[in-house]
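Note that one protein chain is taken out, while the other chains of the complex remain in position.
Up next is subunit A:
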Amino acid sequence: MNQAFLDYYNLQPLLAAIHSWLCGIMPEGLAIFLECVVVGVIILVLYAVLAIILIYMERKVCAAFQCRIGPNRVGGKGGLLQVPADVIKILIKEVFKLKNADQFLYGLAPFLVILASILTFSCLPWHNGGEILSMNIGILFVLAASSIGILGILLAGWSSNSKYTLIGAVRSGAMLISYEISIGITVLTMVMLSGTMDIHEIVMSQANGWNIFKGHIVAIVAFIIYLIAGNAEANRGPFDLAEAEQELTAGYHTEYSGMHFGFFYLAEYLNLFITSGIATTLFLGGWMPLHIAGLDGFNAVMDYIPGIVWFLGKTFFVVFLLMWLRWTYPRLRIDQVLTLEWKYIMPLSLLVMLVMAVCKVYGLVF
């Protein structure tokens, strides 16, 4: 198959050129340091901008489901400036201290959550040659980094010294730890199919067909399992029982205000994006364009669409799927959540992994 399209928008040569130019005018250490700073700023800006886009999208999508218009006043037609205005408002709000809270842990918790979120966020394959944190155990790193978030949630619930937050945190802990198993197994299944743990390599291996097509039925089942478990990992409905507004007012972050609350809120939306991004990477070919065998003209046109557009397009499609779920279903109860995971989803994901192994060994995948 002709894979020349891989080089159309490859950022690697450009980045290498910039690096060598910087090394020419300053010591290499300083150059690397400067690059790190620039990349860090890019990550944070991208993180914030995506959060705004996601919140706006959520409000518009749920409005559409609920026969409403959604934000429509601030910023002209469509209320485009509503979310930036909300961001400014939350930035200038007071972060208050609780009298009987464990001050250190109470202050630390939101940062742990946001740290986990940003670390995983940095691993996403944005574009050909545009991955930020790239290593040969990339997907394993994603799983490890995302686990830090649970710690933040547990600490937030515990340190706030409130019964509601404690219940929320315990629920959340039980749920996240359970569903991480399914996610791990599903990821392993797809790693098996791709034959590598490097995120870049996983995407590259899908140049001749997305994993969801290559792995056919097995991959589709794995995809559905991943979506369910990922939804639970992102603490979103119908798995939002950790913050279940109607039961626990706001769950583990009830006692937070201002930007500390904002961190939880940001992380929640970005985790939705990350979950979708990983789903895109593992199942939908990352930034790879859509190719249909035999339609060369169509494929050539698809190749001209830059990788980042593909990646964001697919990710937002998965985000939409998850929003659809959230705005349709009522909330599960904690015992049902755990029953679903331990009695149905985890055994099923083990089975899927086994079948995938068999398929791979006997060459039953494309």
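Here is the rule we use: a contact is a pair of C-beta atoms (placed from the backbone, for glycine too) under 8 Å apart; a residue touches a chain by one contact, two chains touch by 3 or more; residues count from 1.
In this text, contacts and distances are computed from a predicted model.
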"Acetolactate synthase", "Protein-export membrane protein SecF", "NADH-quinone oxidoreductase subunit C" or "Histidine kinase" - which is the UniProt name of the missing chain: "NADH-quinone oxidoreductase subunit C"
Of A:P110, A:G173, A:G237 or A:G262, the one touching the omitted chain in the full complex: A:G237
Which of A:C123, A:I167, A:V203 or A:A279 contacts the chain that the document leaves out: A:I167
Residue ranges of subunit A at the interface with the undisplayed chain: 62, 65-68, 163-164, 167, 171, 237-238, 240-241, 244-247, 249, 327-336
